[in-house]
Structure formats: structure tokens, C-alpha cells
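Of the protein chains in this complex, all but one are displayed in their positions.
When the chains are written out, they are named A, B and C in that same order, and each has its own residue count from 1.
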């Protein structure tokens, strides 16, 4: 949801990089990286293991897995199928052990009417919804194929509902008792080059704002009562970030002349609440949302491969 | 929601008319009719007062108020403003007494992607949502104009969510504790001539299916815990109804020849699940939904006139 | 487009069946039928060969090929892929011989805002558009894969544009000079059982209204200057047709009693302009439009198989 664009970045990966560039080791934060040659995807796992690590990173304790797939912004259908497969694999690793009759509630966060914020609603549109069928006709209604029952909801954003999203989700979880929640959301990245090329999976849920700890509005196991996996794709960069970073680069060039300054003063205040996104965002959203929903459909159907 | 098209009619008015045409008085059912010359609206109140009346009518005990406004299907903006005013008046009469800080949860039922079923979602699009503003900034955020706080949600239909709508609504009511619920829904009428020209307000909530009593899936005070007002507009006629009625008329003509038959046998089974709706349904839906949302906005803002 | 719902049926196949049921041979009309066991598709070709045949059939001279695929209304992805392949094959047979640099203009007819009329607009959404790329970068921009250049337009319906669709199409054809036009449109069938299970391909273009001859508003080679192939899927049945047919069946049962009547008098006039369509029309439209666009994409890319 766009409510968090005042955050510099929603990607743990990018948060970590800020320190890396300063060559600082962060106690309580482990990073692992693998590269899948087959589908040209870099998988980076940032594990925030201690409260201290959480404080430094500005994100809750937990695992943040990032798939970086540069070709994901392109219209190559068979490549998207590979990414779906990879995403399903990563998700399977984050989920509670598979059991018969397990049920997932999928939440499509964000604003359907603002193109780069529509990721969640678009993913939900393509899902195979099965909970009601299995409830009514039994598991065999689905040809014995459903390992997990799927329900889904698009709660809307606060300006449309007048409610905190977590209120809506918590109410639905209490009533329908899913085993866990998967929340899909559009994210803000720091780097334009990551837009629509990166998927972040976090087993911490969605914690709006930069902080750690018990956030009233977070969608987490603590606030909704069951484990929450978050899937996010950065689709925008905060306009203030882009300007701040550009000036920082400029200042770096002038540094020798002894002129370093606090760049915050240089960012015009009217930039807050603005975002940057590419012109072809409609086509990219369509493809990315389809890729994620295919992964979720396969995850639910218990298919080894997509 | 279209889940109820197996019902002959969702309008208490039409249900009542079936008996009227047979000149039968129904014990426990009172009918009152007034005509507003100014805005050419006929207001009919059907009061189902006893369980016996409910059994005969096939609808729960409660009040069903119908506004019939033949010109409502036309594109006359100032006329729609009058209908909004009339609707607000009728709603005010159905609501719990006004109190400071009262809050309404408005539910937009139906399927956004099927034109004649999109009434609820379209109404919610035009609402002035205020609950979050008042919660955050206090009542004066709204220039002291909000008599009632408004929140709203579009829950989707079971095929999209895998959940009964009542599960979603009950969960949200428990979490956000509105004083009452207003549920907007597209209805099925028996008569094509009523389509998009009639608004029914019922203080019984939404009781899917034809029966009375405690329905598991109904959205009523009993199932969600707070009073539920339903606002419905008939936008379709069940295809089986239209064929059945046509054959009945035909049979009536032939009655003298002694050929009365059970018409049910004549309705092809594949007609169930089909509906009849006018070609220009998109334009009508746009106008009607706007008219209803204006009434709701005025109701919330506490305006005497629209 | 829904402008033609006063026509009993848009399917030549159904028009032909009216006579077949009366066991009449129509001079100038040839019918051929094959069955594809593999994909369970019945292909019927109705050839109207003479002006006399055209007059009897109420459709212009030309070829009308119908694919009947009962499973097309189901959500079976691999089956839809087979139908796409079959459709591509049939289309290839209707098109002018393939030449390098051939260009197709695809027209998505109908009203995007009325679910069962949105077939054309939905198909166009999924097309691979290539004309502008080839014009700017040459054929090799497309990896040498494009046998035919594709452009497309969604002209809207007369109530939205104030113009006859043929005026818009003719203007665009004159300016952009495609080699031929493919027009996609939702049709009215006579039989509810054919809805969303049938694809009609006609090399005569689109001739609104029931007549033959030179129609001012038709989209045909005569009116737009290049050959026009029409692809249509019946998504609605005219409400008057459904009632008329039901009464006819009833009357047939009573025929022995000597009571045959002109059924036209029995159809209430307010039924004209109404249509019948299934409740799940949104899902069916989504799938069918995708199937057709895949066939068109393969046709343009010159792929032997999908």
C-alpha cells in the first residue's frame, strides 16, 4: 500500500545495502546469496536474528527473501513461468508444514484504481478460489488436487473503507480461521532499477512504517493471530528518495571541495506524497500479477512444477 | 447478489401483489401506500407483522418500503436529486435514533464484473468515507458536518472470495463495531417494468433465499450483531420467471378450453441461472448508484436537504 | 454489438436449423459437417451460394463456419489451448493467401461496460500489437516471427461515440490501409445451450440486422474496402426469443387440440431490448476472449501450432 512511501525502501535487501556500502558488519543480521543460472534469478536471504539487528535495519526480526530477476519486466511468457516456479519453491520453504485440509487466506492489499498500487487486487483476480467448493462438496470436488484451500479478499485502502486494513483482516481471520495468511502488496524501492524486477517474500508479515516492535496497524501473526507471509514487488520509488539520492551523488562529486551538506534540507517538502513509476506500468503490472498468482495457484494445488 | 435468482422476486411489494391479484387478505401483513406528487414517487410500505404473515409472504417479519419512480431510469439529473432526497427521508425513518458519533458500515454487495450485479460496488465508489478521519482528527475534521461516521467495504462474491459474505461482514462488524449496517444489493424483480425504477428499503437485512427464520447466510441483526438496513434495486428478472409468467398469461387465455397445466413443467431447466436485463444497463447502473450514494452521503452528513 | 438483438439469431447454423427441422432443402445453401475427435469440436460450414439462398437464410452470400465446443464454457486451460489452435486453422483457411508484410486490423466491437457485450474489447486487450514496431524498427524487431502485422482498435458503441461503427472503421482503414479486417463481436443465439460454447467465423463481415444486400451500417468489404472476417461468440439470447420459443413449445403440445396461434402476439413488447445471459458470464467472457486472442496472436506470428 502506498501509505508507506514515506519509508525510504520496503526492501530489506536495500536496507542492508546501505550498510554494505559503508562496509559495516551488522550484528544480528545474516545475509546469504545464491544464483540460479537456469532462470537467471539472484536469491538473497536477509535474516534479522536479534532485536538489535531489527533496530539497526528498521525492520522486525524475521526472514526476508528477495528474488531479483532482471528479465521479469519483459513480456517473455516462458520466463515468467520459471519465475512462478521459483517463487512457489521459496514460498513452500516459508510456510508451515503441509497438512491435509490446510487453508490459506490471500489478501490483495493496495488501491485498485492507482495503477502501480494495484498489484494485490490484480493477483487476487487470477487466483483459483477453492475454499467454498471444498466446504460444500468435499475435497474430491477438486479432483483430489487441492493440498490447500484458498480464500481471498481485496480489502481496499483506508481512504476507501474508513477502516485500518488490519481491522478488516483480523475480523475475517477470526471468522474463517485460515491456517495462515499470504498478503500481496506493491512496495516502494529505493532504486529505480529494481522496479518490477524484484519479488520480496517476508515471513514477518506487513509492518507499515519503518519501525520495529508491536505496530498497531501491522498485519502480522501478532495482530491477526495466524502466521502472515508477505509477498511484495517494488513498483514505485518515493519521489523524495529519488531527488535525495541524486543530490547525494552530486554532493559526493563535490566532496573534495569540502561542501558536504545535509541533503534533507534540499528536498522540497511538496515531493512527499509523490511517487515515481515507469510509463509502461500497466503492462508490467498485468504480467507480474499473473506470475505471482500462478505461483500461488500451484502452491495451493500441490503441484511440484508449474 | 445474484445468488438469489432462484427466488421469484426480491420485492416484498411484488410478493404481496400475487395475493392481491387473487383478492386474498393476508393476516399479519399490512400495506400502506402514499404518492408524492412533487417527485412522482409512489411509496408502498409492506409490514410483515407476524410469523404467520412471514410464512405466507416467504420473507422475514419486518418493514419493506418501496419507492417506485418510473422516471428513475432516465438521465434527468435534477429528478435523481429528488429521489435521493426521498430515499434519505425514508432511510432516516428506518435508522436507530440519531446520536452523536453514531457510525454506519455500508456494504456494497454483488459482483463488480457483472454489470447488473454491480450496484453495491458502484454505490460504495461514490461514498464520502469519514470514519478514519474522525478517528484520527476528531469530529471537527469534517467542519462539524458529520452526524454519522461512515465506513464501507466491497466484500466480493463467494466465487471470488471462497467465503460466505456474512463471514466477512460479521468479522468486520466485530472488529470495527459500527452502530448499524446498511447493505446495498442488486435485486431480482418479477416484472421487467420495475427494473431500475424501484428502490426497496428493508429493516430486516438481507435474507438470501426465499425462506424465513434463522438463515445461516443471511446478513441480519441476528447473524452480524447490529441492525441491518437493506437497500436494493431490481436490475434483473430471472429468465425462468419471465418464461413462466409468459406461459401463464398464455394459459389464462386458453383457460376456457379447460387446459390449465402446471407451468413449471414447461420451463426448460437450462433457464435457471440465467437472467434478463436491459441493453442499456451500464448507463442505468451508473445513474442509480450515484443517486443512492448521494442519499447516503446526505444521511451521514446530517443535511436536511440534498 | 447488442444493436442486433432484435434479430432472432446471429448464427447461420441456427438459421439453417430452422429449415432442417421442417425438413426443407434450401437451394443455394450447402452444409458440411465434420467432427474433430481430438478436441471434441464439431465444425459446421454453411455456404450461402446464391442470392436466393441469401434471401431464404436472411444472411449475405458467403461462408459461415461454426465451431461447437461444449466444454468451452469450462475453466480447462489446456482445452482452451486446443480450441485456439482449431480457430487459428479455420481462420487461416478464410484469409487471403499469406504474403510478406501483410497487415491485419482487428476491431473489438461491443460495449466494454456491459459484461456479455464486452467480447471484442476483451479480445483486443490480450493481442500482441506489432504494426508500430515493424513500421519503426523493421520486421526484425520481432525476431523474424511476425508473418502479419497487427493493429487493433476498440471503437465503442454508437451511444458512446455518436457515430456509426462503420464510419470509424472505414476512416481508419482508409488511413492505415490494412490488407484485411478481423472484427470480433458478441452475438445473440437462439438457443441458451449454445451460449459461450460456439464460435462463428464468417467471411462476409458483420451485417447488422437480419437482411441481405447493401446495408449502410454493415462492416463488410463493400463498406470498408478490404475483406472483413467476422469472429463471433453468442453470449446472450434475446429475451423475446426465449419467451417466444417457450410458448411455441407449449403450443406444439396443445396443437392436437387445434389451437395454434401466432405467438408474436403473446410476447410482451417490453421484452424487446432485454437479453438473457448466465450468472457467471464474467468468468466465461474472460476465458473465451483469451482463447480467441491466443488464436489471433498465433495467426499473426505464423506459428504452426499454439
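Please note the rule applied: a residue touches a chain if its C-beta (ideal position, glycine included) is under 8 Å from a C-beta of that chain, and two chains touch if they have at least 3 such contacts.
The model shown is predicted, which means the values in this text are computed figures rather than measured ones.
Here the chain not displayed is in touch, across the complete complex, with A, C. Within the full complex, the residue among A:115, A:151 or A:289 touching the omitted chain is A:115. The residue touching the chain not shown here, chosen from C:55, C:129 or C:301, is C:129. Note on the undisplayed chain: of the listed residues C:91, C:154 or C:285, the one touching it is C:154.
Remark: the omitted chain is touched by one listed residue; of C:56, C:173, C:219 or C:299 this is C:173.
Although one chain is not displayed, its contacts with chain C can still be listed: residues 124, 129-133, 149-156, 158-164, 167-168, 170-176. Touching the omitted chain from chain A are residues 2, 5, 111, 113-115, 159, 192-193, 239, 242-243, 246-247, 249-251, 254, 257, 259, 266-268, 270-271, 273-283.
Rule of thumb we're sticking to: only the chains that are shown with their structure count from here on.
Least step count on the touch graph, chain A to chain C: 2. In this assembly, A is the chain whose CA centroid lies farthest from the centroid of chain C.
Computed centre separation for the pair chain A/chain B is 39 angstrom, with centres defined by C-alpha atoms. Separation between the centroids of chain B and chain C, computed from CA atoms only, is 37 Å.
Shared contact sites, meaning residues of chain A that touch two or more other chains, are absent.
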